[in-house]
Structures are given as C-alpha cells and as structure tokens.
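Left out: one protein chain. Kept in place: all the others.
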Amino acid sequence: MKVAGIELKNPTILASGIMGTTGAALARMSRNGAGAVVTKSIGPVPKKGHNNPSMVELECGYINAMGLPNPSYSGFCEEIGIAKGKMDAPLIASIFGGNAAEFTEVAKGLLSSKPDCFELNVSCPHAEGYGASVGTDPDLVHEITASVVDAVDVPVWVKLTPNVTDITSIGRAAESAGASAIVAINTVRGMAIDIHSGYPILGNRFGGLSGPAVKPVAVKCVYDLYEALDVPVIGVGGITCPEDAIEMILAGASAVEIGSAVHDDTQIFVKISKGIDTYLQKYGYSYTEDITGLSHEMI
Amino acid sequence: MKVAGIELKNPTILASGIMGTTGAALARMSRNGAGAVVTKSIGPVPKKGHNNPSMVELECGYINAMGLPNPSYSGFCEEIGIAKGKMDAPLIASIFGGNAAEFTEVAKGLLSSKPDCFELNVSCPHAEGYGASVGTDPDLVHEITASVVDAVDVPVWVKLTPNVTDITSIGRAAESAGASAIVAINTVRGMAIDIHSGYPILGNRFGGLSGPAVKPVAVKCVYDLYEALDVPVIGVGGITCPEDAIEMILAGASAVEIGSAVHDDTQIFVKISKGIDTYLQKYGYSYTEDITGLSHEMI
Amino acid sequence: MRPIHSKITEIVEESPNVRTFFFDTQFDEAIPGQFVMVWVHGTDEVPMTLSGKNSITVQKVGDATSRMFELGIGDHMGLRGPFGRGFTIPGNGENVLFIAGGVGAAPIAPLADIVKARGIEGRTILGSRCCDELLFRERFACGRVDITTDDGSEGRGGFVTDQLAETDTSDYDRIYVCGPEIMMYKVFEILKARNAHVKAEFSLHRYFKCGIGVCGACSMDPDGLCVCRDGPVFNGGELEGSEFGHYERDSSGRKCHF
Partner (left out) sequence: MRPIHSKITEIVEESPNVRTFFFDTQFDEAIPGQFVMVWVHGTDEVPMTLSGKNSITVQKVGDATSRMFELGIGDHMGLRGPFGRGFTIPGNGENVLFIAGGVGAAPIAPLADIVKARGIEGRTILGSRCCDELLFRERFACGRVDITTDDGSEGRGGFVTDQLAETDTSDYDRIYVCGPEIMMYKVFEILKARNAHVKAEFSLHRYFKCGIGVCGACSMDPDGLCVCRDGPVFNGGELEGSEFGHYERDSSGRKCHF
C-alpha cells in the first residue's frame, strides 16, 4: 500500500524510539511484521540521554524520558545501511534538531544512507531545546519542515505533540510547508512520583506518557487532523491490538505506528496487520484506505 | 485544615460534575467522608447537555461529554440550601459562563444560597463557547477571575484545563487576578470510536478523559503549577486510592478532588483520607501541608 | 465497558407501540430488574430493562425509541450492562405477587419466568390501557392472573390499584411492582396503609445520563441515592419520605412534578 509517498508492506509501522537504535534491531522488527520502521530520533551530535530511570511501566501505560540518546547522524548512517541491507520494508529516519539548520544538517547527513522517508520529531516532550520545545510554534514547524523538504528528495513526515492548545494549527503549518504526512501523536506530558522516597521516578523528573492511557488522546488528535488536513495522517499512541489500530484508522489514520506495545509482544506487527485484514474482510472492504476516516461519515 | 480560604474537614474533596446535581447527592458524599464538596458546574441558563452516550468506561479510565447540563443558578440555589442544611462540610459552587459578565451573573445569582467558595470552570473540554473555550486564553481567564473575585466575598478557585501548551501561564493569569487557589486538572481531550458501527461513542463525538489514565498528566500539571505559583494548588485527575492522593500532594497539591473513582466506591473519601493519615503517621508527619510539594525538594 | 455491538436477531410486535428486540448478545448473569444502556447509533442512548437474557421490550415514545422501531433484523444497537440493582429473587417457599402496568411488565416477566421454572405459585395483577397493550400475559403463567384495562376492553375495567385494593396482600411474602410512577405510587400508598410496603420492591425510572452512578443525574431526594446504581429497584421502605411519587428531574436537573 502506498501511503504519503512510500510503499508500506502493511499499515503497521514501528514507532520511533522503540527498538530503533541499531540496524539489526530495526531489521528484527521488520522480520516481526512491521510494514515499515522508524529509527530512533537522530540529532546533530552524539547524546547520552537522561539518567535512568528512563522508562517505567505505570498502572495503565508507560512513562519515559530517554532524552533522545543517539550517536548523531554520522554515527547512525552505518546502522541505516545495515537495516536496509537486511530488510525490504521501507526505513523512515526520525530526526531532530534545535532549529531548521540543525534539522537540515541531520537530514543531509543521513541522505547517503538512503532512508526512504524522513520523520521530523518536533514533539519529544522532555528534551530541552529540542522536540516539543520547537514543535509548539507553528512558524518554527513551518520553517523546519520547509527547509528539510527542500534539502531532501524523499517524503518528509512531521510528528506532532499533543501537548498544545490546538494541534491542527501545527499540522497545517507542516502541511503548508510541504510535509507528505502528519504523524500524531508523540507522548503526552506526564509525571510519576514514588510516594515512599518522595522522588519523581524518572531521572529527568518528568517525561512522556505512552501506551493504553494515551489512546483516546491520540484518536482525538488524529480525528481532528484528518478533518483539518489534506495530507495523510499516521496514527500513533496506545495501540496494542487490532481493535485499537482500527479505531485509529476509522478516526482518520492511513497507517499506524506502534511503540510501547512491543513490550508485551514483539510479534505485535503481524498480529495487528492480520487483525486489520480480518476486519476488512468481515465488513466487506478491500483496503485499509476504504475505512480511513470512516467515523467522520457516521452521523 | 484551612486551605485557600476555606476550612476543609479533610483533604479529599468531591470533584465537580460527580454526584453534584442535587443538594441531597452532595450531602450524601459529605456523609461518605468528603472533606468538602463541589457542585456540578452551574451556568446562566438551564442546559440539557449533550445527547447520550454521555459517559462511558474505557479500558483505563472514562470518557465523558455531559455538555454541562444544569438547571441554571436560579434553579440551583435551592439545592445548595438543601446541601448546606444537611452537612457541615464546606460547599464549593462550580460555575461557568461564556464571558466575565456571565460568570459574574451566575456567581451573584448563587450568593444568596451562601456557598463557601466558588470554583470557576474555565476548563470543560467539550462545551462550545464555554469551559476550555475560554480557559485557554490567559487574558480571558484573568478578566473572568478578577470580575468574580470582585463580585463575591468568598474565596474563588479557578479550575484549569490540561489541554494547553503551557498551563502555568493560565495559572499565573488566574493567580494575579486574585484566585485563592488553582484546581488542576479538568478532563483531558479525548475520543473513542466503536469500531463495529464506526460511530464515535459519545453523543458529542468527543469528550474528556478522566480516571487512572490521566493521573500522570495531572501530577505533572500540579507539579508545574506548584513551582510557578504562590497560591495553593488543588490536585484532581485519576485519584482512586490513598497512594494516588499522596502522589498528587507530594507533587504540590494542598488538597485533592476525586471524581470518577466514586464509580468504584462511593465510600472512597473515607478510605483516602484515612489512608493519607496512615501515611503521615508512618512517615512521622503531622499534617497534609507537611508533605505538600515535598517531591520538589528531593534532588 | 464499551457498548457491545449487538445484532437484532428477532423482533416481536407485542402491541402497536411495543416491540421486543432480541439480540445476539446474551447477558447470562443479569438479574431481573437490571437494565442495559441501549445505544441507537446517531440518535441517543437510553436505559431499557432486560425483558429476557437477550431482549429488551420497547415502547415507542420519542426519538430513540422511534428510531429503534425503524430497525430490522440484522441491524445493530450498542448495549452496555447489565447495570443497577435488580429484584430480590424469591426463595423457594415464598408466595409472590406481581403488579405490572403497561410496559412495566418488562422487568417483572423474567421474574415470573423464574418463579414458574421453580414451580412456585405467583399471582399477577396485570394492567394496561386497553386489551391490545397487555404485555407478556402468557409469561405470567405461574398462577392466577387478574387483568385490568383502563377502558374495560378486557378483564376488570379500571386500574391495577382497584384490583389490589381488594386483594389480601398478607398472603404474600414478596410483592414486585413496575409501571408508570403514578401507578406505582398508588400501589405504594395502598401497601403502606397495610404496612406491606416493606415487602414490596418497585422498579423506578429517572432520567439517566451516565447510567453508572457517577454523574448524579438520577439521584433521588432526600438521600441522594442513584436510581441507576442503587436502584432501579428499591424496597418500599427505602422509598418512604422520598421524592418517589412527587417529582423527578429532567435532563437539566430541574424538578418536574408528577
């Protein structure tokens, strides 16, 4: 299926930051059925990330603040090469920077490794000066997107944060700057405190919520973006089973990304893409695109 | 305990919109141990609310879009009188309007029934023209708060929505306008779709998420507001057990409100306030205020 | 729980304005008197008693119920439940009396089924406006059935209360009542005068929003009990001195007197 400029093997995509640190791990997720894979977000310089605890399972989801650890684009080209050599699913390079120039530097720096698409992370809620620090400003998002679109010859997706008053204004900024798709959502700003020691649990004190708790938030963002935009929307947030993926697709997603659910089942991609097929068959549809956004018509 | 201008019987408060439609129901929650009770949000004219489904239990919380049903302030004075006659816990009147004039009209209209405090709902995420429609604009929040503070002689609390880029800027606006406390959070914007019929589940199509899923979001908002403000913060969102309440207090809450958890246990207030006492004793503290915001010191 | 997408498998026209819908979703654990929230897609969600493990019996009165009447076999509704507190199931040696008016027979009929299956004797006073609208008379086959119709088109002309006034209730261990609130309240008054209301259970109606005991839309004065959660079935003793028979609230929370 062709979505937003790239040929997915199925509508389930590995989300950024999950098993995306090495080429080998990305290829493994492709073997496990991912229709495409997104790398860990890569930046201009090597970053160790925040101190641990950096990810903890909570009562109904996960909270994390990895702090965008990455070996920089120069260190990561090799991994993309390895991944591409081992799989035929498309590889989407997630990148971040503090401004348009950094984003473009990283994108250009990775071009030689031939990623099939770029995903701009303007949405990580817990990396000072990066991610959501830039992604809450429509003008900055426009500038960054336009700059990367200009510099590369593959589709550019832009991944948004839900931690804004109006996600559609950010989506429109990215669309008008030439984004081929909008990805929603990154994690929801959150925090957990250990009541016995009194310490916030994450090394970074706060972080981003993912997993089941955020699915209704993601569904609403995807629903609104589908209504506001012409480009495809990729749904992500809390998908753990075929039903969740279908809910996101009915809300308006052309494909879905899956992150935290890899914890419970590394074979999640096969299960979900099969489950979507079963649903399509049961209700007499042929393609995922037949049901994308269908809930908007039910009134 | 005295918090933000009123004498609570304990730190657990019934949240607005839960069992708050009648004086009898409010008095029942007081009998069940609530240290204070907040009424359903009351507006200038009677409102039927949205069509059903208006509240549904999801996988890790609830989603609701009641649409602020209420009999208007003139219809509700009697209920406040009944509640006050049947209980000695303080009664906090939650009010809403489309602008400062409406808020003030409602507050004045209720004054004769002698509420102990007002809570301004500038945060309901699913009532066109009300709630979060006004509560995302710091200037409007300032104007509304100042106007109500000016019109009444009891403390005014302002309840905020988490669905903004920066909740502290809204909190500061309310504080500088004379709010005695900030209440955080109202529900998190969300949506659920029935995959079999394709229909969004709520009559209003989307609504607000409450219950366990939103606790990490609420903890983070309370943590940030505690740091940004001088007035007390009242924590609300996803509290279902003493541990949750303590987490919120360590984040910075002077007291907590409890909403959805009434579903599982109408005696929740006694349980939680007893649990807080046990914790205080165990760790050698005397008062809730001794642990309010303690997590900020753990570094 | 999310609404369960349920397919209509059968529709029985009980009377011109009352239909029973059977579904492919079965609530095996449901107790008579419990209800489901019935979601009519695109219209509304309304409470309906389970008239059987997989059926509801609906009187057409407004938007949602009219839309239901447009649905056919194979169509779907969303069902959440069973919710609320149902009737106390009678013990084996107990004598029971059923008093049902109109579509109020819906929650009582499954009780009569149980009583009959157990071979207990159960007497029924079944009323309606006219003979066309006598609901489930064949299901009350567990004992004597006294029929009343307002227009006298069948059985005794008049109300169930007329029949009740002449019935010796001291024989019965349990009395189960459902019908319009005015009728139930009259039954309550008769029983109260005999001090028999404490052995009676009444299935109440109020405007439901959440249906799960959170929003408070259905709370009753003066104790703040929720009809959706603490009821819909209440013992007559619990109703003494309450709003029952006097007023209810509309969807905005305003009192509406009967």
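Which chain is which? They are A, B and C, in the order written, and residues in each are numbered from 1.
In this section, a residue touches a chain if its C-beta (ideal position, glycine included) is under 8 Å from a C-beta of that chain, and two chains touch if they have at least 3 such contacts.
Only a predicted model underlies this, so the values are computations on that prediction, with no experimental measurement involved.
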{"item": "Missing chain: touched chains present in the view", "value": "A, B"}
{"item": "Contact with the hidden chain (one of A:36, A:80, A:164 or A:192)", "value": "A:192"}
{"item": "Sites on chain B contacted by the missing partner chain, in the whole complex", "value": "298-299"}
{"item": "Contact set of chain A toward the excluded chain (per top definition)", "value": "17-29, 40, 46-49, 51-58, 62, 64, 66, 69-72, 75-76, 82, 86, 192, 194, 196-197, 199, 201, 203, 259-260, 262-263, 266"}
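Everything that follows uses one rule, which is that only the chains that are shown with their structure count from here on.
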{"item": "Graph class of chain-chain contacts, one of line, ring, star, complete, other", "value": "complete"}
{"item": "Chain occupying the middle, per Cα centroid", "value": "B"}
{"item": "Cα-centroid distance, chain A relative to chain B, in whole angstrom", "value": "33"}
{"item": "Separation of chain A from chain C, taking each centre as the mean of its C-alpha atoms, in whole Å", "value": "51"}
{"item": "Junction residues of chain C - those touching two or more other chains", "value": "41-42"}
{"item": "Chain A: positions in contact with at least two other chains", "value": "298"}
